[in-house]
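Have a look at the structure below before the remarks.
Here the complex is missing a single protein chain, while all its other protein chains stay put.
Chain lettering (A, B and C) follows the sequence in which the chains are written, and residue indices restart at 1 in each chain.
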Amino acid sequence: MDLSYSPDELAFQAEVRAFLAGELPQDIAEKVRLDTDLTKDDMERWHAILNNRGWLAQNWPKAFCGAEWSAVQRHIYDTEAADANAPRIVPFGLSMLGPVLQKFGSKEQQDHWLPRILDGTDWWCQGYSEPGAGSDLASLKTKAVRDGDHYIVNGQKTWTTLGQFANMIFCLVRTDPDVKQQEGISFLLIDMDTPGVEVRPIILLDGCHEVNEVWFTDVRVPVENLVGEENKGWTYAKYLLTHERTGLGGVGFSQAGLKTVKRIARAANHNGKPLIENPHFAARVAQVEIDLRAMATTNLRIISQAAAGEAPGLEASMLKVKGSIIRQEINDLARRAVGPYAMPFASEAVEGANDRIPDPLDAGPVAGQYFNNRKLSIFGGSNEIQRGIIAKVTMSGGA
Amino acid sequence: MDLSYSPDELAFQAEVRAFLAGELPQDIAEKVRLDTDLTKDDMERWHAILNNRGWLAQNWPKAFCGAEWSAVQRHIYDTEAADANAPRIVPFGLSMLGPVLQKFGSKEQQDHWLPRILDGTDWWCQGYSEPGAGSDLASLKTKAVRDGDHYIVNGQKTWTTLGQFANMIFCLVRTDPDVKQQEGISFLLIDMDTPGVEVRPIILLDGCHEVNEVWFTDVRVPVENLVGEENKGWTYAKYLLTHERTGLGGVGFSQAGLKTVKRIARAANHNGKPLIENPHFAARVAQVEIDLRAMATTNLRIISQAAAGEAPGLEASMLKVKGSIIRQEINDLARRAVGPYAMPFASEAVEGANDRIPDPLDAGPVAGQYFNNRKLSIFGGSNEIQRGIIAKVTMSGGA
Amino acid sequence: MDFNLTEERQMLQDTLRRYLREQYGTARRNEILASDTGFSADIWTELADLGILGALFAEDHGGFGGAGFDIAVVFEELGRAGVVEPVLDSALMGGRLLAAAGKTDLVELVIGGSLHLAVAHGEPDSRYDLDHVNTTVSDNKLTGRKAVVMNAEAADHLIVSAKNGGSIALYLVDKGAQGLDIQGYPLLAGGRAAEVTLDNTPGAPLGLTLADYEAANRLALIAQCAEALGAMETATALTKDYLMTRKQFGRPIGTFQALAHRMSDLLIELEQARSAVINAAGYADGKDADLHLSASKNLIGRIGRLVAEEAIQMHGGIAMTQEYELAHIAKRIVMADHRFGDTDYHLERFIALSAA
Partner (left out) sequence: MDFNLTEERQMLQDTLRRYLREQYGTARRNEILASDTGFSADIWTELADLGILGALFAEDHGGFGGAGFDIAVVFEELGRAGVVEPVLDSALMGGRLLAAAGKTDLVELVIGGSLHLAVAHGEPDSRYDLDHVNTTVSDNKLTGRKAVVMNAEAADHLIVSAKNGGSIALYLVDKGAQGLDIQGYPLLAGGRAAEVTLDNTPGAPLGLTLADYEAANRLALIAQCAEALGAMETATALTKDYLMTRKQFGRPIGTFQALAHRMSDLLIELEQARSAVINAAGYADGKDADLHLSASKNLIGRIGRLVAEEAIQMHGGIAMTQEYELAHIAKRIVMADHRFGDTDYHLERFIALSAA
């Protein structure tokens, strides 16, 4: 047991810190700090900077021009990036599709699509969820029927994050309706400029446009856009879900969020003293900070297991549940800290100068963020789904 | 809406207060204050005092020599009694068997058994639960087979509270094994001096002897001890359960407990100041007090509905759950307040003078009580059972 | 002891509930939310015509109610429907302050629905403290800044607090008064507020002190607790319906034990919240009024958060969308914690008052 970083790891940490200090555009960092929505251009700028440095595809193998970082390196980057208010890397191409293509795609697909992810030619989004299916991917209904060299796709996807920016979507579609639910599913890449694809915004409860519905009406998709074998899409989807499940605890986000809470609470007045000195508020902050410290260590333990080749299954579910609870608690504290100024509808306000809210605490849209982040325990497999997984695995004698 | 007592109710309150001040033996009150176990003699003494005043059978009709108090009167008594550290009235004969006999017993049974409850000739206990049956009464296995003028009873009951003091037990027994689970059950009165009845103590986790197993081996019970009709016992049991379900919130107990917590916390030192002034401890006390104030009003609302003739069903389950949570939280606060002196095993200590623990806070066995009162959410229909009832009733469109 | 509504209050409740059910559905309300003014003048007029505004005032002042339970009944229904019109600030607080000042003529206009008010008391760094006022007054001219003033843009008059020597006094400021600047913005949970600055702005002294403001604040606490209770009732009802409608594995998801038990806990806490509102309304005149009000606001804050979060969580994705009824209701519940002192503010006040 040794909780300290090795000299190599410390050197890497310094390198990351220096890079962020020198290269992260200040206007972007300021938006991240205030939880203001980033524009597409903001995200593309930051991706390009990372790509220049060779740090965009952090978990890709060197063979595919990735950084091939160790789990600890990725943890170090995540922590430093959150601390510096760097935007998160948009994961759809880099963390989700990339690994699937590398493992199951054809040489042609790899050669064509992977460089376009790195250089920003394509912006991918994910077509998994469907209305009424909840977290149950196996019950999906979007159909793809073979017609010569094409599939004809009909159906609807939902909760498609940042679909409004994407030109490509990777989808799970049903190619064989006659077999059991989890079979007969294929993994298809669809150009969103194809006729019959329609993106409709979903406005979330905090007023933000972040997710979308994507409708497919007789959309013709070339068969070479099928990844792997027909009807084996479920296997690829499961692989992707496993791969997606690192960093689920969101330790870096929580650490940054807690810093913000403390900053606000130092500035906020409570009965003539800084709010941070109020014992009730301080107790709330301390308890979540203590929880977070423990979770950060749990996170490192799991990373170190993953580095040793163990697949994070159960532990990933545990991290996702606890991580979402902690982040949501921090959002709640930020909202409390701000007091009456949490009430203005801030996202709209930033658009027109006339509507600008003179928030003396410079806190950003904390209440909107509080509501928006209720999604953390709902999307990507709700906490109820995760608890079910944990119970099932451990009760059957697993852990 | 009017939250104040009427002049009559205020007069009654004064009467109760005067009675308790004058008649409650101080040695008994002191034991109750310190949560020390009462002896059988203590309980009998107090019952006799109440009976003298005509206040023992508070909910019995005047026709059966009861006090026939209104719901509000009972609430007033409960509150004042808890405040004065009066012992609770042992409920088995008075609140449980009495109402069943009054409703379903024969004239002979009423004439014989009811006066003996009042004058203390009989000490009753309850034979409902069986090992492995949990809260599910319908699955009980104790058999009674008719043999001439007797039933022959075989089987085992468990969790029989104060069975060690009882000379009589009212039991649910299976008289027809061939019908559906809830049918074929009868309600039988059994003299515990009959050969074949054996009482075995169960020591609870705090070291107290409070509950028992009761074993029946070929026990001969005269048929005149059958209450109502054979195989209709389930109906009577359900009636009793409904009847038992008032005062489930334990408001008086919680109010008295909270007073104790505050007394201890005023005396306990924390960093050179009284613990009650510590904001973290004060916050815990305040939150449970706030919850209790709301529950006291919920309790009164339900009492007032009951007085208007509405049966407390769903609301009784709600009160039991919330009431147990509040009482257990108060027990937890008492344990915390005492600090290191919560560790000694106090129940044993009071027996031998040599082992007497010089507890400077005069707190009694608070940690033992904390563990003992975990029973509040387990026995008498666990909180899980209650939540199931609440969900079932409301989800089917009831409330 | 009596826990039944009087016949009059029962009628008031029935009338208001029926009116809002028919006239204030999700679609209508979402239109109002998206409008420039943030409220509907028609709804306001109709509330006045139905006598809802009058129920908030005693007969002495031309109303026919005004007691704690009148306020609780009205606001519970407003909360149930997620009403965003500023009844609390404009009619209740503003109107009752004018009533306290003896401005019966103006109160009549409030009850009739033709006079709109705003109460400008809090300041940028006062948070929830009632006695923290830096706005100054000299020769009946006010100078200072007021924070998050509800309904300021629409108000005909603002009631503004200022430090007059050592004590706090209230002034009536006209909409068009000189040196008055109103920077309005929408609120997350509906309606609009504004930052109000006064620069030597003339105001008419109302003869009211901080104690009068505190009295109005007590009424606001009853109203806010009741409104949150009504919203919680809707959140709970929507969740119950959803759990019994939405199916997984061929069964309504509400029949699965985990959700069923959590739903039961919400229902239990909802009863606690209901009792807290009764305590707030019933004890608001007594000597322990502040203790009861703080207890109730703390409890409503805690349970409100639980209900809002659990209702969203048990719904899943649908509750995350702006157009779904629960989204608005959940925002009303949580944002109630930011008015008139939050959960911790009232916890602390309860502790202080208990120790006293």
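Note that in this section a residue touches a chain if its C-beta (ideal position, glycine included) is under 8 Å from a C-beta of that chain, and two chains touch if they have at least 3 such contacts.
Keep in mind that this is a model prediction, so the values were computed, not measured.
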Contact set (omitted chain vs shown chains) is A, B, C
Looking at A:295, A:342, A:361 or A:378, which residue reaches the missing chain? A:295
Candidates A:6, A:52 or A:121 - the one touching the absent chain: A:6
Can you work out which residue in A:88, A:259 or A:387 touches the chain that's missing from view? A:387
List the chain A residues touching the unshown chain? 1-6, 9, 72, 276-277, 279, 282-283, 286-287, 289-291, 293-298, 300-301, 304-305, 315, 318, 321-322, 384, 386-388, 390-392, 394-395, 399
Just the residue numbers, please: which parts of chain B touch the chain that's not shown? 129, 134, 136, 158-159, 202-207, 268-272, 275, 278, 280-281, 284, 328, 332, 335-336, 339-346, 348-349, 354-358, 360, 367-368, 370-371, 374-375, 377-379, 382-384, 387
Which positions on chain C touch the chain that was left off? 256-261
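Basically, only the chains that are shown with their structure count from here on.
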Furthest chain, CA centroid comparison against chain C: B
What is the distance, in whole Å, between the centres of chain A and chain C, each centre taken as the mean of its C-alpha atoms? 37
Per the C-alpha centroid definition, the whole-Å distance linking chain B and chain C comes out as 42
Which residue numbers or ranges of chain C touch two or more of the other chains? 347
If a residue has to touch 2 or more other chains to count, which residues of chain B qualify? 279, 283
